[in-house]
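All protein chains but one are shown at their positions in the complex.
Chains: A and B, in written order; residue numbering restarts at 1 for each.
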């Protein structure tokens, strides 16, 4: 590819410049607006005469750490299945999430701190910021391999704002419940990314088709991501809920739902696979749909049976989606969904929202007792009936989809600006244009630490 | 292999059908019997006027998450050492454990809830269910690569019942102490699996001998499993104990025991290795024996020195077992122990039970103070002397071995039923008969996401 590297190198300045500008601006905004909250400020905490044991840190930090592992280990490695895009998958996940968690702290802080001139931070804002990074990484899954890192940073800048706005409308203006984010995280992240992928449609992507696949070891690396997402999902859904029984119940429901989606995924994968064989793509992804589908209803009195049934359905729909719908999505709808986020986050996210509508409509004072205040405060205070709360929940889904479609379209148009660094059709899913890449085998490995330009696979 | 694939595909329906039947039946039983407990039910918890901070979630959930990581990451990746059986190792672990944790919730619930018409679930039942999954995965280690997934699901169905029955006899009928499961988990799981492997003995397994080995990278993947098991084992042994000093002491004892077994494993591995070289099989496995050996006594006043001595002995016995006993086990006893569970779980489990007998016999009111009630309630209440409790502990080991031998034999006979899908002798330890497998190197990778049948290594 004569000439290309030099021109590309010029454009490649976009990444470092965006990093520096974004980080600089973020730091300045932090200096002006961000302050420790009552639980993290030495003077405020000790002025309050609290016992150390009551600091919120001890109730939420272990869950936060599990969420943090999901965002950086889970999403990062899940996307390593692409055999020549492993550095980018784990590396760009790392970069985007590290930026998003700062930027989201500001955006969410501005939206939620209307009463105060400052944004106050602690473990709750850490959880919320990581959640926003999660939505961003779901969108990344739809366009993975077809965009450069500068494009991705721009996407992050804008998607974080849209995520925050949608979340604010749902949770604060509409009073919708969505603790684990079936709507705000999964449906929003997935459809935002899918619309983006539609706008960035590449009719000649088959030039890179040989790279859009896995190898034996890249699939094992991806299973690291899958398993860490799977084991910690109970912490994800329960991290932001009310303390006590609510966190406990949410974790339990998610645990059962995931177990059931795993069995239905294995069953369906073998049923639709060639010669009854299992497909690693299904196992890596659809087995997780049980976590997505109880994102809204996990904190509610879903019952253990309800969790199993929901997970079973989600695993089934997700596996069938990978088998039958993903090809149509590309051929008919011109949406190239690299990681199949429509199957893992899109459809299960919508199902999760609808399940939330159903479980909300069934809520009674009897079933929740005095705990109703924690889950449905507006019902407990008599401002809404269970049925009207359910209608609000449904409306929240439509708002989310509207945000995702309009936002994804606009951001997609922006990312098509011709001066932005984007890989050519023949170089998609390829680490080498963004990374100094060593050889694949030890006899090719020729890149000692101190050498500037390693000899790479031509 | 002409003809085989088609016939195999027919039999391969066994897996999806068993998944669907087992999941369906489990869900129905959950609907009838399983309810939230006092700590996870909104109305019950709030009716009790409890402070959120006292919810058991905050005392056990972090330990549960560590146990969960051990079961799915630890066991799953530890078995990836087989270089052409990585998908099966991590995938079947995933499937079996996801089923076992549901089924075990029912079985343990039926056995322990005799006073109530319902099974009440929360973080304790989650820990207990994951423990049962652990025992199942130990048994899997003995027969790994020589059984099909439908056989494994049947094994799970029955072993979970036998595990529950043995545990019930020991803990509830005999009043035996075994918090970390030296007997109930490790000895039971190992000998059940070994007897199973004996019944399923394959005299012509050498046809697959070239696949029963590791490669450089498969050994590194296995070390992921080893290290996660090692770091979280203190949480495993302490997860179900009494709160307070007992959980704390159990974690501490396990931490020391593992450190000592690591040193003795390195020492012995180098001593018995060719040219003084270390053997990765020993490091991956025997270094963990320190966790197994304090499974019973870890909650007791073992003393830090006692933990070091026990770990040292366990690492030594386990390493020597891999070197000298595993070959005899196959040649003399016709037991083909794929992962060497006899060395990691069998012998250290028995040692752990005997150590429990010893430490129990030495228990005094002086050493435990008012804490005696938490560890040995029957001694504290004057119903047993330390010596008689020790005899019960010893009896518990024999009961466990009896359950394992009889149960393993019967289940083995069942798994030999000719219509069950089982790999031929020449196709053991081979992913390709159960999975759509991509190429090993990127130039062979030809399996884009949407293709149905990837071209695989012939």
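The rule we apply is simple: contacts are C-beta pairs under 8 Å (C-beta built on N, C-alpha and C of every residue); 3 or more make two chains touch, one makes a residue touch a chain.
Note that the structure is predicted; figures quoted are calculated from it, not measured.
Note that of B:174, B:309 or B:386, the residue touching the chain absent from this view is B:309.
From the options A:45, A:201 or A:333, the residue with contact to the chain not on display is A:45.
Listed residues B:46, B:84, B:186 or B:384: the one in touch with the omitted chain is B:84. Contact with the chain not shown here comes from a single listed residue; of B:173, B:278 or B:413, that residue is B:278.
Checked against the full complex, the one of B:31, B:111, B:174 or B:227 touching the unshown chain is B:227.
Mapped onto chain A, contacts with the missing chain fall at residues 5-6, 8-13, 15-17, 19-20, 22-23, 26-27, 30-31, 34-36, 39-47, 50-53, 55-58, 61-62, 65, 68-69, 72-73, 76-77, 80, 86-87, 90-91, 94-95, 98-99, 101-102, 121-123, 126, 149, 217, 221, 224, 433-442, 444-450, 452-454.
Although one chain is not drawn, its touching partners on chain B can still be listed: residues 53-54, 58-59, 62, 66, 83-84, 209-217, 219-220, 223-224, 227-228, 230-232, 234-235, 242-249, 251-252, 255-256, 258-260, 262-264, 266-268, 270-271, 273-281, 283, 287, 301, 303-305, 308-309, 312, 322, 326-327, 330, 338, 340, 366-372, 374-375, 440.
Everything below uses one rule, namely that only the chains that are shown with their structure count from here on.
Chain centres here are Cα averages; for chain A and chain B they lie 32 Å apart.
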